[in-house]
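Encoded as structure tokens, here's the structure I'll be asking about.
Note that one protein chain of the assembly has been removed; the remaining protein chains are unaltered in position.
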Amino acid sequence: MPEVVVSIGPHHPALKEPVNFKIIADGEKIVRLELDLSYNHRGVEKAAEQRDFIRVLPLLERVCGICSHSHSTAFAQGIEEIMQIEIPPRARYIRTIIAELERMHSHLLWLGVAAHLIGFNTLFMWTWRDREAVQDTVEEMSGNRVHYNMNEIGGVRCDLTPAQVNAALARLPNLEERVNKYVDMVNYEETMLLRFRGVGRLSKEEALRYGTVGPTARASGIDYDTRKDDPYLAYADAPWNVVTDTNGDVYGRTRVRVWEIQESLRIVRYCLENLPEGAIRVPAPKNAPKGEILSRYEAPRGELAHFIRTNGTDRVERVDIRTPTLANWTSVAMCLVNQNLADIPVIVAAIDPCLSCTSRITLVENQTKKAGVISFDELIRRYRSRNPEEV
Amino acid sequence: MTGPLTLESIAEKMKEFGVSEQARKNRIRVTTTPDKVHDTIRTVQAMFGFDRLITISAVDNTRTLELIYHLTGPHRIIVSIAVELERDQPAMPTIFDILPPAGIYERQIHDLFGIVFTGNPNMKRIMLNEDWPADEYPLRKDWKPDPDTFYGGIKGERS
Amino acid sequence: MTDPVFGLIYIFIFPGFLFLFIYALFFAFLDRKIASRMQQRVGPPFFQPFADFIKMLGKEVIDPAGVDRVIFDAAPLVALAAVMTAYLYVPIIGNSPLAFQGDLVVVLYLLSLPTLVLFLLGWLSRNIFSAIGGIRAITQLFIYEVPFFLALLTPALMAGTWSISEIVLWQQKNLWFVFLQPIGFIVALIGLQAKLERTPFDIPEAETEIVAGPWTELTGRRLAIMDLTIDVSLVVGSALVAALFLGGPLIPWAITPAWLEGIICFLLFLIKTLAVLLILSSIKVATGRIRIDQLNDIGWKYIASASLVQVGIVLVMNYLWVYA
Partner (left out) sequence: MAVTAAGLSQRLVNWARARSPWITVFNSGACNACDIEIIACLMPRFDVERFGILVKGSPRHADILIVTGHVTLKQASRLRRVWEQMPEPKYVIAMGACGASGGVFHGLYHMMDSVDKVIPIDVYVAGCPPRPDEIINAVVTCLNLLREDALHGGREWRKKAVPVTRTEEKTCGVIP
């Protein structure tokens, strides 16, 4: 059978975000692929240089709708360190609660989307129904469902009342029960095992070599978790474990994610029960002194790094956002070769790509699994001239 | 390496490459020159096990362009290797051959700052759209959009 | 089939095409409703498939560039005509008046046509997703068709006839085939699920991989007619399985007024087809989609072998019991 070029995206039902894959397939097998991620580039980093700290936080939240708290916390954390102010413990705990709720909602969302990608709509519906409980909690605490806007330089914007804490605690048992059910489903549901097992496998060495982060790395057996390595917020206090798995395939990544939901539930429960009393913010100066910091944060998708340089004014000189998805793209391109056409969405989704975070392009690779050699110009041109009918 | 890895031992070793300073509890910053970056990374990789590239940050401080390579390893110490480049015709040897994830970061910096990474096999446009003018780098401080230039989108049909 | 008026009424109104149209849309609604309820949702209102159908009829029809319009218009009609014809041979109120020796083969043949049409549409669309979907449809056809046919032919082997009506009569005298041939029944259900391209066998139209497969470029009335074709196939397939394995719409004793017997037979038809639909919908809700290579594996390794085993058992049973 001759090779066919399948252009997936930028508008495609499997992709909730604009990205373009050009897949050269031989029948149902992928020979090589070309990824193009620049549809989402907005220039947030440029905009961040032109706004003061107060206005940068909402902007950075809108880098990505799913991990909005991650971006603003990473930035606020960095600026606070440059300003050398210590936020009160209550603020630290509230930030942790929101961060872990965000991780829960993100992982539940991912589980649903992964199920949808293999056509298992029932699990999709169920996880999203349970996700609404998390969303309700966040909405009660912050007033928003998606962009929480909880952070300020020097603390958090609003306090948690005892009623909110109790309401959140009341929701947890039900959620724990449902998550246990999903753990069972992920481990024993037959069609999911068929589709997830052995797909997109990354060995530990490959995962290290291609610099994977987050659940992708942890599924390959690397205990790389910024929350443990470089504890921030309340992670040093709360009892929790780094979850790892040795499978390294999509199945392993799924297992890591559902187990991480369980760990997040433990952290949230601990933080809610041991919420310290006191102020929720300290006054922060308007200008930050000259300095630079690499602020690391474990977003739901992996390690998020904000490199912040300040220059003594109320604006940053440069904020460089390295999103977890960008770090994982190289490994995705490696995983995809010689896989089945039907597995593309699953493999790509397995790193939980957050393209609006990433908004960048990556590489193409060929059959020999040699890293990143690209020769797709000619192909794209030929393809475009032949069939512009991309959906 | 025998014994626990300390920042002092790294700083000691880094003396031959440039000035090093401790930035935080487990962070170290090494300032070096562009031609030594490759060797520095190779050295920290081989001697101290810094096998993970967190990111390459680029900063335009209006005089020069700075590149900062952040690396870490199983010991979770972060080393930041900083270099400065001139603003016109900046070029830099790639580290793609020793750290494959660097390819993506280098392409992105090339797009936004115009730094050419010599030796990277795929120094093509990645971040900006296909109609973007070739020699405009939006994240440089002195860049301003030119009202007469077409930057992409839909031509002549903006209402 | 002596009275022409009766024949016309039978074919066009009840239980012919008009009833079929309504029942197929009702079936589609029920399918969606069952799925919704299992997913803890409210689900669509009862007129939903009808509204969808009318709306699609009223939409603009777009011809993709370079497509042969005549074939593109005609192909869905051919598919619909095929499944509607197949419907006439399936017993609904008592046995079909059009029945003849060998109508089982005709029905099976006509039920295969929509898949071929889908392949044709995918091929003609000049869209890469459609083409892949079409190829997948035809690949899937080669996988499920053999076990499906074997499973549906085992009742014929045991009853010693190629007519659906006579198989139903045989079951009236003896026992339902679902008890005699449980393996065949299961294989038939799986085959029907695959034929109708429903999860876990919705590989040709896998939304998250290839948009909508062969359906991608269909618009307006073509889409409406293809949708209706699939709904009708669901009815015909369920009715066929109900007739071959669940005893069809016949009761083992006679009831004196003929019209009362007709009504009871019709109710039996409704109950049995709905039972089959319930099973099919449950399978659809409870599974994810498998890959085409996995389907190939499972199909030829297990499902085909199971149907062959069933055929063997039937031959042995025939030798020992039926013709002894």
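Lettered A, B and C in written order, each chain numbered from 1.
Quick note on the criterion: a residue touches a chain if its C-beta (ideal position, glycine included) is under 8 Å from a C-beta of that chain, and two chains touch if they have at least 3 such contacts.
What you see is a predicted model, and the numbers here were worked out from it, not measured in a lab.
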Touch partners, limited to displayed chains, of the chain removed from view: A, B, C
Which of C:Ser96, C:Ser165, C:Thr216 or C:Thr287 contacts the chain that the document leaves out: C:Thr216
Selected residue (touches chain absent from view) among C:Ala51, C:Leu175 or C:Val316: C:Ala51
Residue among C:Gln39, C:Asn174 or C:Asn318 that touches the chain left out of view: C:Gln39
Residues belonging to chain C that touch the chain removed from view: 32, 36, 39-45, 47-48, 50-55, 57-62, 207-208, 211-212, 215-220, 223
Chain B residues touching the omitted chain (full complex): 128-132, 138, 145, 151-154, 157-159
In chain A, positions touching the absent partner: 10-13, 15-18, 38-44, 46-47, 58-59, 62-66, 68, 109, 125-126, 128-129, 131-132, 135, 145-147, 354, 356, 388, 391
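Operating definition for what follows: only the chains that are shown with their structure count from here on.
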Label of the chain whose CA centroid is most distant from the centroid of chain B: C
Whole-Å gap between the CA centroids of chain A and chain B: 23
Between chain C and chain B, distance of the C-alpha-averaged centres to the nearest whole Å: 61
Contacts with two or more other chains, residues of chain A listed in rising order: none
Chain B-touching residues of chain A, taken from the complex the two chains share: 37-38, 41, 43, 45-46, 49, 208-211, 224, 229-230, 293-294, 296, 303, 305, 307, 309, 317-318, 320, 322, 326-327, 329-330, 359-363, 371-374, 377
List of chain A residues in touch with chain C within their complex: 4-7, 12-14, 28, 115-123, 125-126, 129, 189-192, 194-195, 340-345, 387, 389, 391
Chain C - residues contacting chain A, complex: 35, 38-41, 64-65, 126-129, 131-132, 199-200, 202-203, 206-211, 216, 285-294
